[in-house]
Structure formats: structure tokens, C-alpha cells
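Structure in C-alpha cells, see below.
Partial view: only certain chains, each at its native spot in the assembly.
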Amino acid sequence: MGVGNSFGRIFRISTWGESHGGGVGVNLDGCPPKIPITRDEIQIELDRRKPGQSRLTTPRNEDDVVEILSGVSPEGLTLGTPIAMLVRNKDHRSNDYDTNAVAYRPSHADATYDAKYGIRAVAGGGRSSARETIGRVAAAAVARKILDLYCGCEVLGYVKAVQDVVAEDVDPNTFTRDQVEDSLVRCPQPDASNAMIERIDAIRKTGNSIGGVVECVARNVPSGLGSPVFDKLEADLAKACMSLPASKGFEVGSGFAGTLLTGRQHNDEFYIDEDGRTRTRTNRSGGIQGGISNGETIIIRVAFKPTSTIGQEQETVTREGVETKMRGKGRHDPCVLPRAVPMVEAMMALVLADALMAHAAQCQLFPAGALDSVDANPLGKKLEGLGASV
Amino acid sequence: MGVGNSFGRIFRISTWGESHGGGVGVNLDGCPPKIPITRDEIQIELDRRKPGQSRLTTPRNEDDVVEILSGVSPEGLTLGTPIAMLVRNKDHRSNDYDTNAVAYRPSHADATYDAKYGIRAVAGGGRSSARETIGRVAAAAVARKILDLYCGCEVLGYVKAVQDVVAEDVDPNTFTRDQVEDSLVRCPQPDASNAMIERIDAIRKTGNSIGGVVECVARNVPSGLGSPVFDKLEADLAKACMSLPASKGFEVGSGFAGTLLTGRQHNDEFYIDEDGRTRTRTNRSGGIQGGISNGETIIIRVAFKPTSTIGQEQETVTREGVETKMRGKGRHDPCVLPRAVPMVEAMMALVLADALMAHAAQCQLFPAGALDSVDANPLGKKLEGLGASV
Amino acid sequence: MGVGNSFGRIFRISTWGESHGGGVGVNLDGCPPKIPITRDEIQIELDRRKPGQSRLTTPRNEDDVVEILSGVSPEGLTLGTPIAMLVRNKDHRSNDYDTNAVAYRPSHADATYDAKYGIRAVAGGGRSSARETIGRVAAAAVARKILDLYCGCEVLGYVKAVQDVVAEDVDPNTFTRDQVEDSLVRCPQPDASNAMIERIDAIRKTGNSIGGVVECVARNVPSGLGSPVFDKLEADLAKACMSLPASKGFEVGSGFAGTLLTGRQHNDEFYIDEDGRTRTRTNRSGGIQGGISNGETIIIRVAFKPTSTIGQEQETVTREGVETKMRGKGRHDPCVLPRAVPMVEAMMALVLADALMAHAAQCQLFPAGALDSVDANPLGKKLEGLGASV
């Protein structure tokens, strides 16, 4: 199991690295062989995640250049062996963090790390830094490739809300990545995008911070992914998203608003579409029923609190238990939302790639229909020719 | 890993059983030895979960009598070996479910089970029935005992909202189990409780259903539980709760409402209390910071959708892809909320017991202070007397 | 992970039960759906394992009647959900074990259980009893069925040696289950079988015990199962077999004897057979190279020590630390080997079924050849029609 730095069952990542140590990285185990992947495809996703992309995010200029150390052939195909990726740390201004060593930053992990370990990497928050998500995003670039190749599955997120500025009319089935990336704040609805930018600019000037909500969808997900009890697809997605720094809430489909409806209003009635497929007329289930994908677009939302590091003075205590006051000095995001979009997408892609492989293991071992002709008699008869395909 | 029917790392449960087969049960592995536990203590929790407790819940009369098959000594002490518990199924009226075999119940798992497995236990929904939670609640009774013995930790939930009827003023630190159990709807605030009961009674008569929100707290949780990256305590709680039938959303601390605040408003400032302990003045973090418990009360909320089975006619399709109409005939809850309370409590207790043990493994192997005197020299010096205590 | 009572990654079993409690059982998670399996097929394997089959094994008469509690449809097809199986305990003569409560049986687990847990189920050795293997054998009956259906794979063991009586000339590729079952001692070579029976009869009369070696083979195993580093197929088989009671050693292929050869003598040279398949002329590798099956017959051997319980007086100590003498009184096998055969077969079948599913997950997600046409370009193109087959 490890203790907390791995995610996934078959398509499984392990991240490592402190924000101000030798670097951060990820080890991806279980990747199918022969998947084409290039360093550039991974770098593109890392660049979406990195700080300093715009005035809205933290001005630290980290290049975050990824090196693939193993698991990919010179021709750019995965080998089926672990894919290790490394991003060296640069741009240390560790004296920005001097105060942290003695005073606990409110709503940060300083105090709880000390309570747990009795020791911590004081510079930059160690593992609690959002820099840890580099490994997730890098590995998820491979997951995205698998999903795309397998079924044209696309995972796409956007900023649904910044504080009370909400993008109401984004259609989960049609908004595009270009629309998202064209917005400084990653909101595909221009009016909402402008209002959000304005709000963030205003709060940045006060040294304060704000939060918001990311909505993320997965389209073209095959039905049958997930499992019915503890590893329900929505449960795995919830864990994935609630493991992101600053997340405070998770919803699937109708979410908390669904509690206001009656069953008659909430149920998704079935019909047969023109292609003869079983579909639902509405999608309050968010693409998942009984823990298993139903082929409709999967829709989740994640709440992110306002960034904890602010430029305003706050009361706190030192490690030695003395009350004091402090003011954040590191360079941090006034609003984490634009950078949270690729993080949520990454976690969703990791969950789906893993679910795809778990489903193949249990339910696609035998080709469709192969077992239909098997007699239920104790002697059994081997299915002709199956072994040869292994 | 298994595929979806196990939960927990060290304190780990595996549930089994269809709702209308030979029974349902749980296998609990990893329980510490010598924990006193009786069948009665487990039965009490099962009785809180079972249907037919009041007119508000489904009138099925299932006795749900638990049998402990292994892992507990005749004197009532755990042996450290797997604790297997079995509840036989009774009261089958399987013809209530005949239509299910051919027509998919809207927003149920019938269609997705078929998509995944190509076969399913049609009576009662198989594993998707809330009856599966019997094993969770039974095992959690042991987890509760451990938490209580270890640190007086108490896990307690209540119905926060039924549709738009909300219990606003329940203090997470002081409401009691007696107050909860005295309410037919498990809401400790009498006015809200009455309004909720009225609402459920009204909806029941129409054959419709409604949902709501459970809030659950854990008091006296030691600081240091959880881990900083993927297995953040809130991430494990989110997965635990989103694996419950009918759950649509999860929050910790301020949750989605926290996205409306600024960082200055949201941050929990530290102070030193009269006992010299580091505390926070507010608790928007919900008792968890950076994925690790901080010693404050842990507060979570779970959204449950309105029950999918309703007595009103709905459009649907058959397994063979023919459009049809159906009306629910099984006996089901018009509102799952009162019975959801012990389920959420169970999942929270399971997560915390497991976190306690994971923390002991990594961070309490050496007694507090034992390593302080160790020279950081390559030769090492054994710590006197430690081995003897194993 | 659990702590020691589960085995397997995807095809995963969890056993429970003390030898003299309410029963023993197993929970099998991850079984593919629609596999035909009957209670009778499982019972046949349990009957091979049970004591009292002949004068050579312990005369306890346990019926070991298995009940399938879940996971199988009324028509006898697996549902993809957990298969729970229960065997009630009968025939308690617990006063046979009274001395055990105070005096530690030499080379038994009494003392170490006390050291670990500080408490133990004294009657019958609790979990250390060979009765625990009932769950393994029951679940393995399902694994065997999958292996047979998938590729006609057959797992078959026999008693290779009892003490220094060795069956030298058994051909791993041709001996049959009938030959094995026709022998009271499960040795397919009649002369060796007779000599073994004679030896066991002689030792039984003295109240002493003897051990020996089981050889087990798997035929028609597809190449490609296993993985190259920690989960090498031989490593998983070693763990599986060394988890059986009384096992002291494990070998694959040439084993310890292979250390006497030179590389030139030991290497298995390749050739192309009449069907165009890559084969090896010899099989000192035992069907596994670099941790992965190569399509040749897999051959393993397991050493079992002489049964610890003997009727002769031995020196020991009590739980309170007082030296004393004791003489075994329970009814036990003078030689565990005949009953060890189905146990070793069970563990091998469980390992192979799990390896088959892990391989499907990682390496058969995409159909053979599907990725050959994929451009290694960042835009990717979905593979037509794949999603539909999910």
C-alpha cells in the first residue's frame, strides 16, 4: 500500500519530492506497452499547471522541464516498465520562507506535519506544496493518451466559479479546450471569464485571496467502468480530487443541489437512441449509476478554498508554543483556480485509465460472447484458440 | 487490491452478499488483539441501520441478526485474526422485483451492472442494495470501540437537511447521540426534526421520494492522523462516504460555502489554549489541515439524492432495448436520510481506525523522544531495551 | 493490504476462521463474471483436502460441506461479485487440546501467537491449523475452472518424496490426475507409491511423523504471465507455497540441484517447433524466464517438514515460563504429504489465475496489433470501434 504517496491500482503512480529539495518526480507503474508518448506531450500539460503563466497566478518562474528517465523506448513507445519522470527544482528563494520555520502559517500544513512527523522540510511547505502535483500531471498525460487511443475519451475542465462569480451556461457536452485555454482564468464563457479576472485582480491588490469551483467532464467514457461497492467510480474520483491541495468539497452530477429535488424530478429516465443504444434523457447521475459509468458524460465539481498564504497579518503560534503574528512572504497565487483545472483533469484521467484496466482484467479476460457457449458442466471444455492470443 | 469489495489498508474490511441471496457479511482483517467486543454492541449499530425502524423508513421487517463466526474469543476479546460476521437474509418477496429483470429502474444500477458484467442478480439489486452496508456497520462497531478505548474518540452524525428543511444551529462539539436517537428522523434540533418528519410523511403519501444532507463529526481525534498527499484524511473520508449508495456530494469543514470567503476570512488562526495546546480559533478546516488531523473536531457533510425507487410511473427500457414504462413495487424508503446516519458514521469510524493504525506503523514505531539521542553517525547504536517490548 | 489473511491482486481471496470456532471460510473477490461453477465442483476439491481420507491421514472425520453464500447465480454462473463460501466446524473434541492452553507444542505456532497477540484461540491451533486451507482450496476450484476455460491449463501435483523415498521418473508433461488419485499417497509411480505407504504406516505406529516433497506442474500456460521484477511468477509461487503450513523450502525448475551445473549445461537452448512456436529443448527454467512464463510446463517443488504433533513425549515450557513435558494427543497426520498435494495445486492455480488477469489488464487492454497503426504524434487518433466493445 505504501503510506500515502501512491495512487491507482493497476495504472499506479508514486510521487516524491519536496518543493525546495533536489526536485520532484513521479514513478508510473502498470502502463500498457506500445503507447506512443513524447516528452513534448507531457511538457504541454506541465506548462498548463505551472505558476507564472499570467498575472493571475503566482509570479514564480519555474521552468518545470520534465526528463523521462525510463520506460519509454528511443522511438517514443512505452515499454510496459515503470516510467520515471523528474523535474529539477530551480529558483529557490528559501529565505522567503524563514519565518515558516518558527511560526505556523494559518490553515497550512506546518503544524500538522510537525504533529505527525516531529520534523519537516520547512522551505516551501515540503510535500504540501502544489509543486507535488507536477508528478500527477506528468503521469496523467500518459493516461490521457491511453483514454484517447482507446475510445476517444476526452477529459476537460474549466473554472465554474470564482467566489460568487459563476459561469452558469457552460454545456458539459460541447465546450472546448480551446475555449478554456483562450481564457486567462480558464473559463470558456467570456462574460464570466472577464468578471472572474476582474475579481482576482482586485483581490490580488489587497494581499488577500479567493477560491472557487472547477467543473470537469469526461466524454466518450465507455459504460461499465468502476465497481459497485467501495471502489465506485464516483468514490475514486472523490478521493482523487479531495487529495488535491486546497480542495474542500466534491460533487458528481446533481451534487448537493440534487438534494432539493424529489425522486420524480431527479431520476434519469431511459430511452433508446437512434443508434439503438440505451441512453438517459437527463444526466443528474453525472454519467455514473451504482458506481459504474453508464456511457453519458461524467460530470464532477471540486470546491477550492481561498489560498491560505495571504499578504495580510494574521495571528499564529510558533513551533515552541508562543503566540505571534505573521504575514505571508512567499510568492503565491491569489486564486488557485486557473492552475487547478489541469490538476483536476489529471486526477480524473488517472482514475479513468486505472478503471479501464481494472475492467479489462475482470470483465474482458474472455472476449465478448466467448463464455456464452460454455456448458455449465464440471468437466469444462477449453475455449478454442484463446491461449494463442496471450 | 481486490476489485472493489474491500476498504481500508490495515484495518481492512471485505463485504460480500447479494440482497436476496444466502446472506450478507463482512470479513474484518487487521483488528488489534484483545479489544473487548460483544455481539450485542454490534447488533445495536445494526439495529440503527435496519429498515422498518419507523414509518419514515421502508417497512421491510428484516431482523438482521448478526453471527460472529471467528476472530473473537469466548470471553469476548478480539484475537487479532479475521473477524467474520454473517447476517442471513430473510423476508424475500422476490416477485416484488420481477419487473426489474426485464426493465431497468431509472437511476438504479440495473443497466450499468448489465453493461459491466453481462449478468446480474436481479432480485433486490444485488450488491447495489443498501443491505450491503450491513457489513460496514458491523465492522465499524469494532472500529468505534478501538477509537473510544484509544482516545475517547466519538463519531456522531445527524440529519442536517431534508430537502430544503435545514437544521441550522447544531453545534458540532456538543450535540449528543441521545438527542439524535430521540428524533424519528435523527435530527437533534426538535423544530427542524418535526419539519423534516412532516416533509417525509407528505412525500411518502405521494409515492415520491426526497433526499438531504448528513453531517458527521469526530471528536477527540488525536492530531497527526492522515497523510500529506494521496491519502489525505479528507480524501479517504470522501472516498468512504461517496461509496455509500445514493451519495452525490461530500464536503469537509467549510466545503462549497468556503469558496465564497476570502483567505483572510477563511483561515483558521492559531492560539495557545489554557492547557498549552496549539488550537485554532475557528474550524473552517474541519479538523484537517494538509491532509492531517489537527486535533479539532472533524466535520464532514454528505449529500444523498432522493431515493430512486418511487411509486410513480416512469419511462424506461428493457434489457432487450425496448422502451416501456414502470412503477416501483418494492418496499423502499421515501427518504434514506435517517438510515444514512449510521452508515456515514460507520465509514468515518473505519477511516479513522485505519488512520490510527497507519500512523502507529510509521510514526510511533519508536517511542516519542527515543530517536532524539541517536547520533547521526554511520555506525548507529541500538536503542537500549526497545526490542524487549515487542 | 490487510494484515496477512488475503492473497492475490485482482483474483483475490480472504480467508477467515479458527479450526474450532463457528467455521472457516473464504471471500473471493475479482472473479470474472459468467464463469460456470457448481457447488459440486468445489466440494470435489475439498474432499481431496480433508482429513480421514485413508489410514495415512488424520482420522478426524470432518465433512467439510461447503455452502456458497453469494456471487453465483441460481443457474450456476459467477456474477462478478464476491463469492463467499462457508464450511461449518463439526466434530469438536476440544479436550484433546487442553494441554495446549498451558504448554507450548514444540515447533507449533502456540508460542509465537502468544508473543505476537498476547492472546490466542487455544483449541486446535486457531488459524495455524491446516483447516485454514479449506478456503484456499475452495476458491482455487474457481481458479482452476477459469484456467481450464481460458487455455486448457491444468494444474497437477503429486508426492515426489516421502523422507528419502523418491519417485524419480515421473514425467512432468504426461502423468495424469487419475494416476495420482489412484495412489493412497498421491504418487503416480506405483513402486514409489508402495514404498511411501509402507514408510508412513511404519512411522504412524511409532507415534512419530515424517515429511517429504510435493512436485506440482502447470501445463498449457500461455507465455507472458508474470512480471519482471518483484512479482516474478516464481516469486509469487514461492510466496504462495511457503504460506502453506509446514512448508520449509521451494524450488522452480532445476532448483537447488541447478547450482551444481555450469551455465552451458543449465541454459535452455531455443528452437522452432513444427508449429512455428519458439520453444526450449530443455526446461531447467521450469517454464519461467525472467519472471515471465515462456509457454513450457511450469514445474515447482515444495518441501514439507515432518508433522510437528507427535505421540512421543517432548520437553517444552508453559505459557507461564515453567519447563514441562508433553505428548501430542490430538488426531493428526503422521505425514502431511498426501493432503498437501491439493493445497499446493490450489496455491498454484490461484497465482496463475491472478497473473492471467493482471496480464489482461496491462497487456491485453488493446487487441493484438491495434496499436501498430497508431502514429506517434501528439494529436492521437482514436482506434475505431474499440469503445463499443466495452
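Here the chain labels run A, B and C in written order, and each chain numbers its own residues starting at 1.
We take it that contacts are C-beta pairs under 8 Å (C-beta built on N, C-alpha and C of every residue); 3 or more make two chains touch, one makes a residue touch a chain.
Remember, predicted model here, so these are calculated numbers, not experimental data.
K.L.:
Total copy count of the complex, if 3 are in place?
P.N.:
Every protein chain is the same sequence, and the full complex holds 4 of them.
Following the convention adopted for this analysis, only the chains that are shown with their structure count from here on.
K.L.:
Indicate the whole-number Å distance between the mean C-alpha point of chain B and the mean C-alpha point of chain C.
P.N.:
Chain B and chain C have C-alpha centres separated by 36 Å.
K.L.:
So, what's the distance in Å between the C-alpha centres of chain C and chain A?
P.N.:
The answer is 41 Å.
K.L.:
Going by the contact rule already set, what residues in chain C reach two or more other chains?
P.N.:
Within chain C, residues 1, 10, 30, 33-34, 77, 80-81 contact more than one other chain.
K.L.:
Over in the complex, which chain B residues touch chain A? Could you list them?
P.N.:
1, 3-7, 9, 15, 104, 106-109, 111-113, 115-118, 126-128, 132, 161, 163-164, 203, 208-213, 223-232, 234-243, 245, 247-256, 258-272, 276, 278, 280-281, 284-286, 288-295, 303-310, 312, 314-317, 321-323, 358-359, 361-363
K.L.:
Given the complex with chain C, which residues does chain A contribute to the contact?
P.N.:
Contact set of chain A toward chain C: 1, 10, 30-36, 38, 40-41, 44, 75-77, 80-81, 145-146, 148-153, 220, 222-225, 228, 356-366, 368, 371-372, 374-378, 380-383, 386-390.
K.L.:
Which of the residues in chain C come into contact with chain B in the complex?
P.N.:
1-6, 8-10, 12, 14-18, 21-25, 27, 29-30, 33-34, 67-71, 73, 77, 79-84, 86, 116-121, 126-127
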